[in-house]
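The complex appears here without one of its protein chains, the remainder shown in place.
Just so it is clear, A and B label the chains in written order, and each chain counts residues from 1 on its own.
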Amino acid sequence: MHPAYSVILFTTASGAGYGLLALGSLLALLGVIQPERWLGFALFGIAFALITLGLLSSTFHLGRPERAWRAFSQWRTSWLSREGIIAAFTYAPAGLFAFGWVIFGNISPPWNLAGWITCICAIVTVWCTGMIYASLKTIPNWHHPLIAPLYLLLAIASGSVLLNMVLHLFRQPAEIAGYIAIVSLTAGCLVKLLYWRSIDGAPGTHTAEQATGLGTIGKVRPLEPPHAQPNYVMREMGFAVARKHAVRLRLLAVLFGFTLPIATTVLVLTLNASVGLSILGSVTAFTSMAIGMVIERWLFFAEARHVVTLYYGAQTV
Amino acid sequence: MQPKVATSVPIGDEVKATTCYMCACRCGIKVHLKDGTVKYIEGNRDHPVNRGVLCGKGAAGIMQHNSPARLTSPLLRVGPRGSGEFREITWEEALKTASQWLGEVRDRDPRKMAFFTGRDQSQSLTGFWAIQYGTPNYAAHGGFCSVNMAAAGLYTFGGAFWEFGDPDWEHTRYFMMFGVAEDHASNPIKIGIGKLKNRGAKFVAVNPVRTGYTAIADEWVGIKPGTDGLFVGALIHELLKAQKIDIDYQVRYTNAPWLVIRNEGGSDDGLFARDDQGNPLAYDKTKKQFVNAMSVDITPALSGEFNLPSGRKAVPALQLLIERFASEEYAPEAVAEETGVPARDIKRIAAELAHAAFEEEVVLDIPWTDWAGRKHDKMIGRPVSMHAMRGISAHSNGFHTCRLIHILQILLGSIDCPGGFRYKSPYPKQTPPWLKPFGKPGQVAPREPLGGPHLGFPTGPDDLLVDEEDQPQRIDKAFSWDAPLAAHGMMHMVIANAANGDPYPIDLLFLYMANMGWNSSMNVPDTLEHLTARDPKSGEYKIPKIIYSDAYYSETVPYADLILPDTTYLERWDCISLLDRPISEADGPADSIRQPVVEPDRDVRPFQEVLIELGAQLGLPGFVNYDGSAKYPGGYPDYMVNHERKPGLGPLAGWRGENGETFGKGKPNPNQLDKYIENDCFWFHELEPSQKYFKHANKDYLDFAVSMGFRQSPTPVIFQLYLETLQKFRLAADGHGTAVPPEQHRERIRTYFDPLPFWYPPLEGEMLKGEDYPLYAITQRPMHMYHSWGSQNAWLRQITAQNRLYMSRARAAELGIRDDDWVWISSHTGRVRAQVMTMEGVNPDTVWTWNAIGKRKGAWMLKNDAPESTRGFLLNHLINELLPERGGGYRYSNSDPVTGQAAWYDLRIKIEKVSGKDTQETWPMFEPIGTPLNTDLPDVLRFGAQFKDTDANADTRK
Partner (left out) sequence: MTMLPEKTDKKLGLVIDLDICVGCHACVTSCKEWNTSGYSAPLTDFNPYGADPHGTWLNRVHTYEAGEGHDGRTVHFPRSCLHCEEPACVTVCPTGASYKREEDGIVLVNPDTCIGCKLCSWACPYGAREYDYAEGVMKKCTLCVDRIYNETIPKEDRIPACVRACPTSARHFGDLGDPKSDVSKLVAKREGYDLMPEMGYKPVNKYLPPRPARDGRATTDTPTRPNAQQGKEPSSGTTSTADKFFAWADTVLSR
């Protein structure tokens, strides 16, 4: 699949944003974080910025962004519609919760109700994003039971790394955020590795012979493409990344997306370093993770092979 | 709630019928217009050619009509030839210039004006014009297209494939197609193949390449190029061995029993024995005497040697044919290696042919009367049919190979019978055809018309157009000792000969609709040199003046001096005449017209109008009245209606007579074109059932043909198993008669003018024997572009914008070549760099490519980085118009020695992988040509959007 930057930005930014929103709200509701006003301003500001950036970016991907509102109508069948609705809806409780926190410094009832709803909505939104991809039977790499959990895990991981950084910046106690980051990053890394192992080990179940129905004659090879230059289908779905590049990129994704952020977060937690170093560490963790997530997401698209490519020369998908 | 969809929007506000011109097929189309703009083109269901269907080209006609490469006004060259620097001029100036140039040559020596047309569908006009002008140098593109097919067929059985006849798609049980045949009769053949496959008839494709029609054949015979004749010979061998020949048919319809004189060394050796009236003789076994072979109730001998009253010995023609093909030379085992077809397959196919012909007889309960007046209550047919076109024709052994195919059909008794091959009116014609070429010394004089047609069918050396020194009289050397039966001329030789002054220089070259500066010429680099070569003394171009008419900015335009811009096919009148290349069907004669569907939006004029106007300005007889006034002031439509070739016989056969009451022959009808338009621009007359088969010997049909002016007399057509015409040339080569070839030509004439068909290896391969050109290279055009000027077409070029060299996967692997690799393709003439695609369905000794995809930078209004120019290539650069030198230093043209047909498919090559990684471009890469057009090329094409707003309100069901 063509790794469109708008969609990469959308899924990574909004994932981090919703992760931050969910975790920040949850930890505040649980009393782990003090609803300090500027902290709230920063938390919600960053979360809203990331989410809005992501959603806006996803509309750049649309041919008719002015009609984007229509996407709220088909929640009964469409994961994209569901995602759109919940994503948009989340602004309401989150706004309310932020309002209470930032303006009144108050997250106790009834504001806390908005907080709980925000938390749930953020999680559901990310799950929906995952399901947009996981529901596509045409892309075996995506039509995989680990995809939606992965999206959620990575959103929590990136949210927690981000939260960790924000807490450090505001000189708030960040241990729990750090622990969550380490746990979710480790889990995310493990699941991602598991997922890669799974897709690498899965033999292509769809073949050019099946796609054309000509297998009874023998091996099927294209002789003439229907048109000389790639068409939309091939531009959008025919993207393929060379195996050796993919391996290298996976290493980079693991290094930047998981290893470095875990390591720096662990260091910050265990070394009891100075404020400056802690901030530096948490910022490094976040920056590294952001790079890693973009690589991971690029690979998510680039490595996904669509069954339609069977008509254009792919032997198995 | 489902949205409401407007399902009854009218297509447009006006529909006009006309005739397609996206290729040579000439289907009926209906053009839908909206607010005067062409919106949609569809096939006409009532039209006899396409019956409603339309091919990939036809449906893309809108893009041709709107092409940015359309010329926009007359042009006069100002820069050097090839630069593309022109000055726009008015039509007045253009016509004045043209008539001045043309008139000056006509006054001096009309031979010095050569008029050649390409995909001209108005040859009865262009030919007539050239006759009135008086030059002997006229032809259309048949010589580099399919003259072998036409000549072999017409000499042998008075018909040929394509325009001359079709398989009986309704009844045939076994259909064999030889070589690439996607070139002509595009839709009729597709319709027919679909039909016969669904009926369960067997379709065998004999073709080195398994694409196109061959892809859907029930059996693919992946033969080596140029060996089809040998394969057919082996089929005949097998049929003879099994005695699976329709002997009655041979006696009734062929010259099988005609006695051939055996008098070795004598001047009559090999000629038919004739009586005092010139009738051929046969030996009647019952009467035990020589009889007129044309008489009705005889029992002729088909074998044995007979002593003629003259004392000569003679044998029936069939015996000679049988002796040749019964010989082991044509045994399947003997030909298997050369053809690449296993002997067991040849035997089996022969068995299947025999089975279909003799065990699956088709009987139609239709009474008919034969030429002798004998009544038959049934029509009995041998349901075996065949088709071939360029794949067979474009070899230097094509004439004899075509003849072999026809003789196979004849031996099986399958010509014009139910299930067999069926003639299309005006065919069958007499064998050999009675038309002789004009242009002998003495027949050409200043300001005088030529006494008859340029193109004809010599029946002996006396008919050649040579002078006393045996020098060719035509610039292309057609009808000379080089190519005696060049019935369609040899357009592929014109430029080279003119530049070399061989046989003589010319002053003015007048071309129409032929891309001679590119894909229609062999050896493009030399052709371009010829076009720009200057006489070292005078500094003048060796071809001093070139006038060219085309609708588009092709590679040839920049090499001409005066450009007469033509219209697109939707902006013109045209006449698809029975006098020319007919569109008849087997069920009856047909002709058609084009009418202007829209007016040109540029300063262009239909070439035919221009030609008629030039004829009037030059005062050509036939184009002016006695008082010198223009004979056809109404232009081409005036000519179409009022021109009479003979009294009552005009370009259009339908609705003749003053009130349109008759057809065929009749007075001009002033309302004839209205009648055509009312009838969707075509006329079709369905034959009576009793006339539909055995047209070569069917009294009712022959009488009808005479009444229509197709034939001189209702005598039957006798199929020429043995072709005496060729023997006359052979005798001349042996020194007999008054017209004797020069010594250097004798061996060649002796060899190739065999009155019996035979197979010989294509000439280029033979002459390169011992050199390392192991592969055959052939071309075809993609079906969606055949004859269609496709590369400027925004839709069609999306389908094919680059060609590759296709070759067998196994052979490529041996050479270390993989898909997308670049290779050098080398011939004895030059080399070309191309990109490879490997495949399974190709003869392992053969490579091929899509022809005419490669375009020169600057032409056709394509951008310079278009794939057609950067990666597309032509094999033309590798094909020389001359064969390698032979003894004596003479170089014959790369043509069939009998007909002069360009031998495009004889090419032999070798391949090597390009070393160096970065090659991404084809070679040779010619200098980009400049363009005189100011057309803006769109980056985005939104055709159709302009109709949307008005359509939205048009749903009639609202």
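In this text, contacts are C-beta pairs under 8 Å (C-beta built on N, C-alpha and C of every residue); 3 or more make two chains touch, one makes a residue touch a chain.
Not measured: the values here are computed from a predicted model.
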Displayed partners of the chain not shown (whole complex): A, B
Taking the entire complex into account, which one of A:I132, A:A157 or A:L185 touches the absent chain? A:I132
Looking at the whole complex, which of B:A866, B:L883 or B:I911 touches the chain that is not displayed? B:A866
Among B:E42, B:E88, B:D470 or B:D845, the residue in touch with the chain that has been omitted: B:E42
Identified contact with the non-displayed chain, of A:R37, A:R67 or A:H245: A:R67
Contact partner of the left-out chain, one of A:A49, A:L113 or A:L223: A:L223
When the complex is taken as a whole, what residues of chain A touch the one chain not shown? 1, 61-65, 67-68, 70-74, 76-81, 84, 132, 135-139, 205-206, 208-233, 236-237, 306-308, 311-312
Interface residues of chain B (partner: the chain not displayed): 1-3, 5-11, 39-43, 45, 50, 52-60, 62, 68, 186-187, 190-191, 193-195, 197-198, 202, 210-216, 218-220, 222, 237-245, 247-248, 251, 285, 299-304, 318-319, 322-323, 326-327, 344-345, 347-348, 350-355, 783-784, 792, 794-799, 801, 810, 839-841, 861-863, 865-867, 870, 937-945, 947-948, 951, 956-957
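Just so we're on the same page, only the chains that are shown with their structure count from here on.
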Chain A and chain B, separation of their C-alpha mean positions in angstrom: 65
Touch list for chain B against partner chain A, complex: 211, 797-802, 837, 839-841, 867
Can you list the chain A residues touching chain B in their complex? 221, 223, 226-229
